[in-house]
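Only one protein chain is missing from this complex, and each of the others stays in its spot.
Now for chain A:
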Amino acid sequence: MSDLTHLTISQACAKLRAREITATEITEAYLQAIERANPALNAYVVVTDDKARDMAKASDAKLAKGEGGPLEGIPLGIKDLFGTEGIHTQACSHVLDGFKPHYESTVTANLWADGAVMLGKLNMDEFAMGSSNESSYYGPVVNPWRRSRVDTMVMPTTHQGDGGFVSAGGTRTARTLDNAQLVPGGSSGGSASAVSALLCAGATATDTGGSIRQPAAFTGTVGIKPTYGRCSRWGIVAFASSLDQAGPIARDVRDAAILLKSMASVDPKDTTSVDRPVPDYEAAIGRPIKGMRVGIPREYRVDGMPDEIEALWQKGIAWLKDAGAEIVDISLPHTKYALPAYYIVAPAEASSNLARYDGVRYGLRVPGKDIVDMYEKTRAAGFGREVKRRIMIGTYVLSAGYYDAYYLQAQKVRNLIKRDFENAFAAGVDVILTPATPSAAFGIADEDMAADPVKMYLNDIFTVTVNMAGLPGIAVPAGLDAKGLPLGLQLIGRPFDEETLFQTAHVIEQAAGTFQPEKWW
């Protein structure tokens, strides 16, 4: 039955509707796969098996009557940032210990209304702050991908009579998996790891500076951050409200399109939710890209970028050219300032959003000699190192005397970054192609990253510009590096033009193929 986990969402939907398989069968297959793999990968922090079985049963009843939504019976994993009624929702932080909301986030409510089945809550960096999923209170997530070594072996020699032996001749190569554990990226590391290891058919994720696209690139999966305002933020634990967006991580471009269609909506409960109908994204897949103008921003060629990333980018350019697209060199001059501006804007908003964790209304409380002492002890014990660091930076840049120098300056630079993109699109560029990350997945407990927070932040160098400008961006796997690890390309589109991203990403996927890790767990 475990081969049911190999079906993509679109394949599973067809088989469920044709009644070749049941929602209960596919749900059981995933629950079994999770039970086997989770001790090694730590992708799920909670498995909601009873709820999954109940939801699958309800889906089967609907499917038997020929009813059901577009995702009827499809088992999904949910990032722990999404509020799920009556179920563990802690943003993988100690400060939210025991929190079970009495409400459901709009995005997950949309998925359940369309018939999806919840398998559990997925691990993530604490409060979505991180690029390696190592800041989770529940421990790091392990990437199902491992480096591999190609060995050339001389075939064993054979003895022949006394004293003499003759070589059998010839060599043979073998790929050996390295044992080193790699990060799946972050902050949606649990989502990426679970999708890549076939522990859910697809997953929800969120992206504030690259938290969908970077882990997707590190695990050979597809991740899209839609335009700011496309998915409701209601019921999602807030990190940086002007940057946060929800989106899916999926096995292929079509599945990502199917999931986004269901997750996106116009929501009166989120004032930044944009009042535009949600298009049928899947319909964009397969449309020819002949004549499309693809921009290649020269500023994304950064110092110290590995040759393999540059080669991958060139491969992507060639694929789109072969499909009839016109390649145009463009300039986005303020690119290098996006990351520093982000590290003012995001911590500033985070310090304000995270002020609510005070030990009074929910989560952890550490007693103190008075109320301020209680606040300080609760927050000291409840927040991890990276979260404290960002709250401190945010508090500092917003404090009296520094607001203009830091926050106001960063918000002005942010407008310049957005203007760069507007100029490119106004000049007739339809979509922009860049690498998704400056490297492949790195090791858990990487010493360089641990010693220097800015090194970790540089992971988001190609993705963060998109959040700063509110644009949609998709990461699509495009190949493997010399060590056998997946690498991704990113496509950036005009506001609300997710259709062009799916259309173009599918062309890359057709050329590059899809990627599955070798199973070692």
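By our rule, contacts are C-beta pairs under 8 Å (C-beta built on N, C-alpha and C of every residue); 3 or more make two chains touch, one makes a residue touch a chain; residues count from 1.
The rule is simple: contacts and distances are computed from a predicted model.
One subunit of the complex is not drawn; among "Aspartyl/glutamyl-tRNA(Asn/Gln) amidotransferase subunit C", "Rod shape-determining protein MreD", "Peptidase M48 Ste24p" or "Spermidine/putrescine ABC transporter substrate-binding protein", its UniProt record names it "Aspartyl/glutamyl-tRNA(Asn/Gln) amidotransferase subunit C". Only one of A:64, A:311, A:392 or A:427 touches the absent chain when the whole complex is considered: A:392.
Note on the undisplayed chain: of the listed residues A:153, A:283, A:360 or A:482, the one touching it is A:360. In the complete complex, the residue from A:11, A:181, A:409 or A:423 that touches the missing chain is A:409. Interface note for the absent chain: among A:371, A:426 or A:445, the touching residue is A:371. Remark: the residues of chain A touching the chain excluded from display are 98-102, 227-229, 242, 268, 271-272, 274-275, 334, 336-337, 340-341, 343-344, 351, 355, 358-365, 367-377, 379-380, 383, 388-389, 391-393, 395-396, 399, 402, 405-406, 408-416, 418, 452-454, 457, 468-470, 495.
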